[in-house]
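What follows is a set of notes on a single structure, which appears directly below.
Every protein chain but one is kept in place in this view of the complex.
Presenting chain A:
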Amino acid sequence: MKLYCLSGHPTLPCNVLKFKSTTIMLDCGLDTTSVLNFLPLPLVHSPRLSKLPGWISKDGTVNLEKELKECAGRVFVDSQPEFCLPERELLDLSTIDVILISNYHCMMALPYITEHTGFTGTVYATEPTLQIGRLLMEELVNFMERVPKSQSATCWKNKEIQRLLPCPLKDAVEVWTWKRSYSMQEVNSALSKVQLVGYSQKVELFGAVQISPLSSGYSLGSSNWIIQSHHEKVSYVSGSSLLTTHPQPMDQSSLKNSDVLILTGLTQMPTANPDGMLGEFCNNLAMTIRAGGNVLVPCYSSGVIYDLLECLYQFIDSANLGTTPFYFISPVANSSLEFSQIFAEWLCHNKQSKVYLPEPPFPHAELIQTNKLKHYPSIHGDFSSEFRQPCVVFTGHPSLRFGDVVHFMELWGKSSINTIIFTEPDFSYLDALAPYQPLAMKCVYCPIDTRLNFHQVAKLLKEVQPLHVVCPEQYTQPPPSQSHRSDLMLELQPPPVPYRRCSVLNLPFRRRYERVYILPELANSLVPSEIKPGISVATVSAVLHSKDNKHTLQSVPKPPPVPPSKKRKRVMEEPPVVQAPKPLLSGAVPLEAFLATLQKHGITEVKVEETVDGHILHLQADDTLIQLEEDGTHIVCDNNEPLRTTLRDLVLRFLQKL
């Protein structure tokens, strides 16, 4: 069993598991942090951004004025933003049989994998994962395509030149593999390969393994996966949460008794408790609004935003914010809010039960009805006419490099009464803000990451007791910035097997058994004989038939009737008599009793020698050896056939024949 690790990002994993002749890709997350190296894509012409000076090396030898721009002491690539793809050279992606998706954040690289690589397999995901994933991809494509940039910067990627660039561009990895966003056509094609599954549904892969998604509690339709054969079980845990937010709670018990547990997607903010952060979010929001400022919340169009809206729903009245408008701006805002209400079966019990009342599961429906929350596809159109300040705006993209958020940054950044509150944990807020410096706006960082923290995962693993745990290497040591926090790492016995980008791990367990079926007619013909109370054995002569990883024992086909032959002699030469099979022996030869029997038969001078496996009896008079071992008996007796026969018969007395 082998694991190929194509992504080094612990929360955006992409691993390939080779298990029993199947090749399974586990998630295909897209590392979007690379976009932080690019200039923002403004929706409206920005004089500030367009006037940024180009970059020339200090000694003047390297001139990349066109490609790189300097802003507030940092250098950014002036081009369509690019993403860091999963590793594509480590193995032939066309050999992948299936891709299992655990949640909509972990499928953003799907088109890069399924298109143009020769991939012919199937992608498995739950329905909300597919639908919301589609929305997120659609949104991404939309963000990119509505502000096209003809220029594509490539010179800076030259290894010789990159070496001379200032940080962080100098240290960016794998820049040659960075790719621009896919198109809507590619998205559609990729998503057409998705086959929907429901929680606990069992899917057979080529008869070799069975896969099954389990609720992971992190987002709508998010799942962990069980991959098992008859004798082995691999669990894949990715992006799970034990908090009671909107999705169905995590199914922990099904993870029990795994041989290997692949653990990814723990919280990126182990020190930030989601409850505290939610409180902080509300406090800062209220504080800004009371002071007459606007609040900008850069966020994804699905996920935590549902919880934020729910929390605000309760908070609005107590903080006297009843009249403040809340805007949600995204090309997919409408669909996202609606989808959340219709996936009832994927919601937590509390919300599910609301479906049976004339009440929508999420309270944002009421916010919309009462006009407290308004949603728009973009800042253009209706929004501009209804825009009222002070207000709260939820919009993407959290990287602040593209999407409507760029506009609000330019609009509100200069005033200190406004606040930007970061809630998505995927991007460093300082890096995200870098191209907007100097910034007067107040910044608050309240990353809300509901995924498992180290404390919870330690408890979980104690509960489910996997034999081996495989995890990203980041989880095996404290974070570099807090080297004393021994509580922020996984401490297990045996220690977890760490991986990093491009690792190929031989998973530390061996397959020992395989299930074989016996056809009924063959089973009928067997004659079992009891060798111990409750245990019977029978000899089987059969043909082993293997197909689609299923092994079947079939009766030996009867020899075809011999075609009449003219050559009589030949007929005589081939007697069709099937020799009766020799009896099989079983049992052990008890030493004392055997010695006594030997003595009865006149063999007295026996020297017994103890060996590792049993005993050697030396019949000194006849210079004969009898080796009694656990799984064999040898009589070494040269040139004395009668004695050998006698000894053989004596040995046989103690053994059972089948």
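Everything that follows uses one rule, which is that a contact is a pair of C-beta atoms (placed from the backbone, for glycine too) under 8 Å apart; a residue touches a chain by one contact, two chains touch by 3 or more; residues count from 1.
Following the convention adopted for this analysis, contacts and distances are computed from a predicted model.
*Asks:* Which of the following names does UniProt give to the chain that is not shown: "BRCA1-associated ATM activator 1 isoform X1", "Coatomer subunit gamma", "Transcription initiation factor TFIID subunit 14b" or "Large ribosomal subunit protein uL10m"?
*Replies:* Hidden chain identified via UniProt as "BRCA1-associated ATM activator 1 isoform X1".
*Asks:* Pick out which of A:S46, A:N273 or A:N334 touches the chain that's been left out of the picture.
*Replies:* A:N273
*Asks:* Would you mind spotting which of A:V123, A:I226 or A:C446 touches the chain that isn't drawn?
*Replies:* A:C446
*Asks:* Per the definition of touch given earlier, which of A:L90, A:V147 or A:A319 contacts the omitted chain?
*Replies:* Final answer for the missing-chain contact: A:A319.
*Asks:* For the chain not shown, which residue from A:E70, A:E473 or A:D487 touches it across the whole complex?
*Replies:* A:D487
*Asks:* So one chain is hidden, and I want to know which residue out of A:N158, A:N283, A:N640 or A:Q656 touches that hidden chain in the complete assembly.
*Replies:* Looking across A:N158, A:N283, A:N640 or A:Q656, the contact with the absent chain belongs to A:N283.
*Asks:* Against the chain that's been left off, what residues of chain A make contact? List them.
*Replies:* Residues touching the hidden chain, for chain A, are 271-273, 275-277, 279-280, 282-284, 286-287, 290, 315, 317-320, 446, 482-487.
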